[in-house]
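What you see is the complex with one protein chain gone and the rest in place.
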Amino acid sequence: MNRRNILKSIALGAASAAVGVGGLIPASVRAANQPLKLALMAPMSGPAAFFGQACKNCAALAIDEINARGGVLGRSLELLVGDAGAAPSESAQTALRLWKRDKAEVFVGSHDSAVRTALESLFRGQVPYFYTPMYEGGDCANGTFFVGETPAQQLTPVIPWLSAQHQIKRWFLIGNDYIWPRKSNEVAKKAIQGAGATVVGEEYVPFDVDNFDAVLGKIRDSKADAVFITLVGGSAVTFNRSFASFGLSDKMIRFGTMIEENSLIGIGASNARNLYSASGFFSTPTATSAQFLERYHKQFGASAVLSSIGESTYEGILMYDAMARKANSVSIGELTKASNGASYKGPRGVVTMKSRNVTADIFLAKASGARYDIVKTFSQLGSAETCAGGAGAG
Amino acid sequence: MRAERVRVDVMLLSYFLNLGYACAALALTTIGLAIVFGLLGVLNMAHGEFIMLGAYSVVVVQRLGLPALLAIPVAIVVCAVVGWVVERLLVRPLYQRPFDTLLATWGVSILLREGVVALFGKGYQDVTGADGASIDVLGTPYPAFRLAMMLAVALAFAGLAAWYSRSQTGARIRGMVANPLLAKAAGINTTRLACGTFITGVVLAGLAGVLLAPIVRVEPYMGLDYLLNSFFVLVVGGLGSLLGLAVGTFVIGGTQVAVSSFIDQTSGYTAVLILSIYFLWSRPNGLIARR
Partner (left out) sequence: MASSRAVETSLQVATAAILLSLPLWAGDYSANQVGLLLLYGMATQSVALCWGNSGFLPLGQSLFFGLGAYVSAFVLRSAGAAGGEWQIILLPLAIAVPAALAYAIGFIVFARRIDSGPFFSLITLALCMLAFLLANQWSSVTGGFNGLTDIPDLPMTDRYGNLYYVISAAAVGVTALVTWLNRRPIGTLWAAISENEDRLQFFGFATHKLKAAAFGLSGAIAGLGGALYAPHEGLVGPQAVGVALSAQFVIWAAVGGKRSPLGAQLGAVVIGLLAATWRDLFTYWEVLVALIFIGVVRLFPDGLAGAAAALAQMAGLRVANPIPEKRIDAHDIATIVLRPAQSTLLSFRSVEVSQGGVNILNGLDLEVGAGGVNCFIGPNGAGKTSTFNAMTGRLPVRSGEIHFRGTEISSSQAWQVARLGVGRKFQIPSVFAQLSVNENLQIALWANRIRPREMLTAAPLHWNSLQRVRTLEKFEFLESNMAVRAGDLSQGMRQMLEFAMVAITEPRLLLLDEPCAGLSAHETRHMMDAITSTVGELDASAIVIEHDMSALEKIADNVVVLHQGRSLAVGSLAQIKISEDVKAVYTGGRK
């Protein structure tokens, strides 16, 4: 809390003492003193727990900065953390507690889509909910605002550019068997055809598989020029290691959209040749992200790994702040009405909300050791989503 | 015509290489549980975590800049110590009570995972050693490390089979497993023998982790998949004999590779489950029953 706030509270306190009863003070004035509770739902346990810590760090960083400039509409933000790494029912229970018992007024979530569906089912559009990581698109639940990359952004301009750069005529698609890879492949197939190339194989694997030899054989026999990878988590790591061990790294390009820095470490520098990734954020400093990264590493250590999924939490909170300022309110109805056109400049550059998704820059990067080198920037890509921005609370 | 024939041959060859690797990996990760569950009746839910300990031994050794082979003694020592503690405190009172050991070792698996998280963090670790060097096998390139691993596994199993069937200790173990009371009466120190057998089982799991670390992903949750696969291999093949382990490995590994190659990975996974259910139902003692 800064001096202005303290003075304000003293003044109000004196005034209320003078008037006698706190109930005579209008609610809006009273509320100005109360901290604004922001609930972060991130995986703090379970297989995705690695990201939870990064999300928490970014949330803390964002909140410190916003509070330093006066908070959101004069109210300082207070961080509450809920574990979204448990099953969707348990995560929804945690969210319910943070909402009804602990009085959180806004939710920022960075977790998988099953938990997101559970939370949307819980909130029913009654509380602002910012879903920050990259996702499959096609979700227009009331009250949810998306700041993450959509397949349209990561693929539609990127695939033709890659195809042209490397003369790619044949693509093989491999992903885990759930909605995000399937939707991504739908978009990818259109982009591939638009670029004049063909799809020579498409396969989906369950999460538990850790032996990819059979599908690698198919990939090799298909004589593909490039492989589009929508595997997540451990599958991505094992697949890429096996891919390289079969000597395929020098024969084909690999392109993935969720092979972030932590997975890259697991894959190993020697196994990551000719591996590309498209995302809104990489841990390699750019003109817009250098300062942010410096602050992050100063506070959390030089070796702390930060990737798009963790950093998206920071973006989500900045977007909330921007929308609140534009709407001059934190109620869900006002926020929704004002969402179109809300904009800020952050580590990802200029980010603008449209149809409850964002228009932002996308970076294509090539793996180099345990980091990514950005090779091309695609400016201000639209999300291709068409969610209604004007509907109020349900 | 000729080109097609060559292509079919290449496909067949790579199919057999994949089969060999899948079976080797499966046998390698199951032998530890075959000893602990098959011989001692301990449903060791922490089996996968001992494999994880072996994998992390390699991480430690590589971080310290020491030669990778040093990971073998490190893994042996770590797994032996942890195994001894677990056997002494938890398993010893619970022999031949599979359901109780299930719960106790489930707790151990959580403790081991959390311990590794505390020491190494939750992220992935990179273990070098299997990077791309490949050998030409009859015209098809195949990763050299995997070939070396398959060879090592085959030799180790042959050695283990010979030792178990010919040595005195092997005979004592077989006696203890068949009739513990009689073995005690015959002067065999069954407590120490069982402890040694348990430790051997978990050490073998750790060594499996060492061999696999350069190939698979290394993170605290890596052990769970191995546990489930190993149970299915054992119960289909039959508990208590190396032959049963071999048969189970070929049935499960072969099905997985065959169906995955000709259809897709999801069907491969499904086929393994359906086959396991069928064998569990029709041959509850496994294909090679101990009795």
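Of note:
Labels A and B are assigned to the chains in the order they are written; within every chain, residues are numbered from 1.
Heads up, the rule we're going with is that contacts are C-beta pairs under 8 Å (C-beta built on N, C-alpha and C of every residue); 3 or more make two chains touch, one makes a residue touch a chain.
Note that this is a predicted model, so its numbers are computed, not measured.
The chain not shown here is touched by just one of A:34, A:121 or A:299, and that residue is A:121.
The chain that is not drawn here is touched, among residues B:8, B:81 or B:118, by B:118. In the complete complex, the residue from A:89, A:303 or A:328 that touches the missing chain is A:89. Only one residue from B:8, B:103, B:119 or B:263 touches the chain missing from this view: B:103. Residues 43, 89-90, 93-94, 98-100, 102-104, 106-108, 110-111, 113-114, 118, 228, 231-232, 235, 266, 269-270, 273-274, 276-277, 280-282, 284, 291 are the ones on chain B that touch the missing chain.
With the whole complex as reference, residues 44-45, 81-83, 86-90, 92-94, 96-97, 100-101, 113-114, 117-118, 121-122, 177-179, 206 of chain A touch the missing chain.
We take it that only the chains that are shown with their structure count from here on.
On the side of chain B, the complex with chain A involves touching residues 7, 11, 14-15, 18, 21-22, 25, 117, 121-128, 130-132, 134, 141-143, 145-146, 215-219, 221-222, 225, 228, 256-257, 260-261, 264-266, 268-269.
Per the touch definition, chain A reaches chain B in the complex via residues 47, 49-50, 53, 177, 203-206, 208-215, 217-218, 220-221, 234, 237-238, 241-242, 244-247, 249, 262-263, 265-271, 305, 370.
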